[in-house]
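Sharing a structure, written as structure tokens. Questions coming.
The other protein chains are all here in position, but one chain of the complex has been omitted.
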């Protein structure tokens, strides 16, 4: 295990100036970033970590990354065409997500935030279930127990406490499941997240905090979010904190696999800070030109997590058909998803009374009837 | 400046067992504890810190510590005699409090929690103002601006954000004031406190977080409160964290003086973890025999912060009269305070309407009149 | 039948629920060795072990948030919040999470947790220790809120809350913890529904509605009224959310006069919803407006004057006079 506890003070003169990282590169705070594959797809030797995935497994992983990106494009398109209220692109973060989730067992519980399209697809969630949220059809409804994939959480950070509690339940069961919870660099500022780190440490809970540090919380760069990086923060709560190149599938996988093994063996929580970049806008409602530079975007475009794996796979002799078939599969999936999204119709509002309490109260039954009667009068018009 | 960033994992097998520290000693977590005066009052050489107080200044400091303890005893007595609802003794924490506050300028703002009797007295607050809270006469009412001593805060941790904001205001002013905020070991678990640490670091605010680690939050020992000690947590938020022997007046003073100088010079926040012990009960409503051992209490009784200074002062040749006069002063003060506390009568409830809004709303005026009329009818009976 | 204080009745109910279902766990500040600041969990850690009786770090959001996670793993966590005034750091986890997990997931994820919250004043303590924060929770669909008024009821309600598939806040009248004793049948299974009000005294001229610590005040007032020749009906809501409107409205229609009492300030308190609904549904039956006897519209005062703040028998009687004068 790599020690990541070095702390080099980054005290600046006037913190209110919030200087952006010079060129949007990795922060120069002395914390090591684990990398196994460079931006060109070349393998990098690391003293502690080594690739854990076979070429076949990488191809599988790449497939999900690729399909997720295809759906991501479709999401953005649908939003532009007025078919979705909003879309929050995962583009650029596929390696962080798929590297992490492939390091888990299918029965290990995952608590996403709201950007984990790729992870969700890996777990077999129909992407329509996500797109329909953004179409205003449902909030977040899928079979959490079957998929071991939690609900999207739109209240930043709130899910980390629940993930920790779930992991405490795993300990109570005496089971060897592991829990993975996703959060962003911005989320680390919420008090609830610090409480989650502390509970996880105190109860020695088998939970991995995956911070996808995509350099921004909407418009605020990490320099305006914290002085102590998430990876460094872990130590202060009594758990290992590892920083990894989040655009490097192999490195994320190796780091999370090690954390999962430790948790399973009773070694408690780990925080993994995956350094990545949100290539798209925060959501389709956002305008990144207001707060980040063209150069920075180009720099990170050159670190695309898909390109890197594609190169590596080609180096490993993956045939062209693999890629062309995948492209076709992606288009077909997108077409299918689009068609099903456009066909979605919401439940009537009165059906939602079923979900307020386990059994509706008399007042709810009464109100429902009133609303039904009222809506019926409207239909008449 | 001493580096306190060593992090030695203290991962235990079953965290739910919450093992107490073996003998209530200092935690063996590899973080250095700055000490300048040992339990016998002997001077200890330290590579970085040295005593900053003259013998006269120490005598002044000791006087406040002594008088505070005398009032503390009176508080406990008054509560036992049914004259106070509650008393939260500061006994044992006098060096941490007086060491810290003597390192500040009188115009530096202090945000206490609820146990800072000694600090309050140093700033000239009439102890009756505190006792009357515990008698149910007022909440917390003193001239904060004149004393530069904030209100007691009974919501654990809430004051840390306000202290940080005050310090941000100091920066906005371009002034060189410093802010000191007091909190306990238990308080570090509240999310608000982590948010305060983060805001302080991001805004480079001149605030010192003084954690009086008295080993317990009511009944919960630090082993059940955190795995990463407060001193270690600071680094993860991007500020220095220093652990100091909190029963050592000279060490606390030296460490806080250094932090204050740094903050004044634009160097931002510092966290100081003062290792101390609450010799008394959490409050008079508490029963420490349920959760701590006789041996542990005796161990810490041997580290009494007053005894240590008394020995040192005697070694320095302080005459016996100093101590006997001080004892007399203490008794006189206690007698005076007791008399004034017993004479206290509360404002009538209707007067409190004056403080709900700056100008009472019409509804408040109306309600007040009703209550006045109602109370008048009762007087008739 | 045994004679128990309300505190001991809650301990007994909690302990019985933990006996019946080994997935019931409890978490909170100082609930282990100390048995909680009110000793409600006294002896439970010894009996059920550290795993099922968990001392938590000092963080209310952490308590409720991790309880939700444990519930998602199949446990039934009972959280103890130490005092009324300290529940607010957990607010987001209660309002945005616990109360709506079922709704937002269309039943895929539920939140069968219990939050025990000692509340109420006239206990002679300092700030934040005598408050009645129920009005901060009642605007929340999906959240159940109950409050017992007797040891027997407390014994039953805590068990019903634990059995409930919904998140339930149990407001425990701390003034009665040790002062109120009563008969409790420890063998009785929790019966009836969680959200049923109870007519605790029959009457014909006026209805007095309250819950938790106010019920005994209302009963005392009703007694005085009886001596003065007036017949007051007293309704113990038991469930503050949802409210058992059938029982409330039946009584209101019968007597034609209603007074609601609570310790929380008047503005936007539970009494507002009761008055609003009763005047709507019983408009023609009312002989006088629904009146409220409540805490004052100021933060909870220092304890030496708290008896002027918390509704007293006298204030109830004065308000009854007003109602009867219409």
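Read from first to last, the chains carry the letters A, B and C; within each, the first residue is number 1.
Quick note on the criterion: a residue touches a chain if its C-beta (ideal position, glycine included) is under 8 Å from a C-beta of that chain, and two chains touch if they have at least 3 such contacts.
Here the structure is a predicted model, which is why all the values come from computation and not from measurement.
Summary of contacts with the chain left out: across B:192, B:262, B:278 or B:368, the touching residue is B:192.
Contact with the chain not shown here comes from a single listed residue; of C:30, C:80 or C:127, that residue is C:127. Interface note for the absent chain: among A:192, A:233, A:303 or A:338, the touching residue is A:192. Screening B:167, B:251, B:313 or B:334 against the full complex identifies B:167 as the residue touching the chain left out.
Remark: the residues of subunit A touching the chain excluded from display are 16-18, 85-86, 133-140, 154-157, 186-187, 189-192, 217-220, 224-226, 285, 287, 290-291, 345-349, 352-353, 355-356, 363-364, 367, 371, 374-375, 377-378.
Seen from subunit C, the chain kept out of the figure touches residues 85, 88-89, 91-92, 95-96, 99-100, 103-104, 127-128, 135-136, 138-139, 141-142, 241, 264-265, 267-277, 279-281, 283, 288-292, 297-299, 326. In the full complex, subunit B touches the omitted chain through residues 138-145, 150-151, 155, 158, 160-170, 172-173, 191-192, 195-196, 198-199, 202-203, 352, 354-358, 361-364.
We take it that only the chains that are shown with their structure count from here on.
Compared with subunit B, the chain whose C-alpha mean position is the greatest distance off is A. Separating the centre of subunit A from that of subunit B, both taken as means of CA atoms, is a distance of 42 Å.
Averaged Cα coordinates give subunit B a centre that lies 35 Å from the centre of subunit C.
Contact of a single residue of subunit C with at least two other chains is seen at positions 51, 54, 57, 59, 61-62, 89.
In subunit A, 191-192, 195, 198, 202-203 are the positions where the chain touches two or more neighbouring chains simultaneously.
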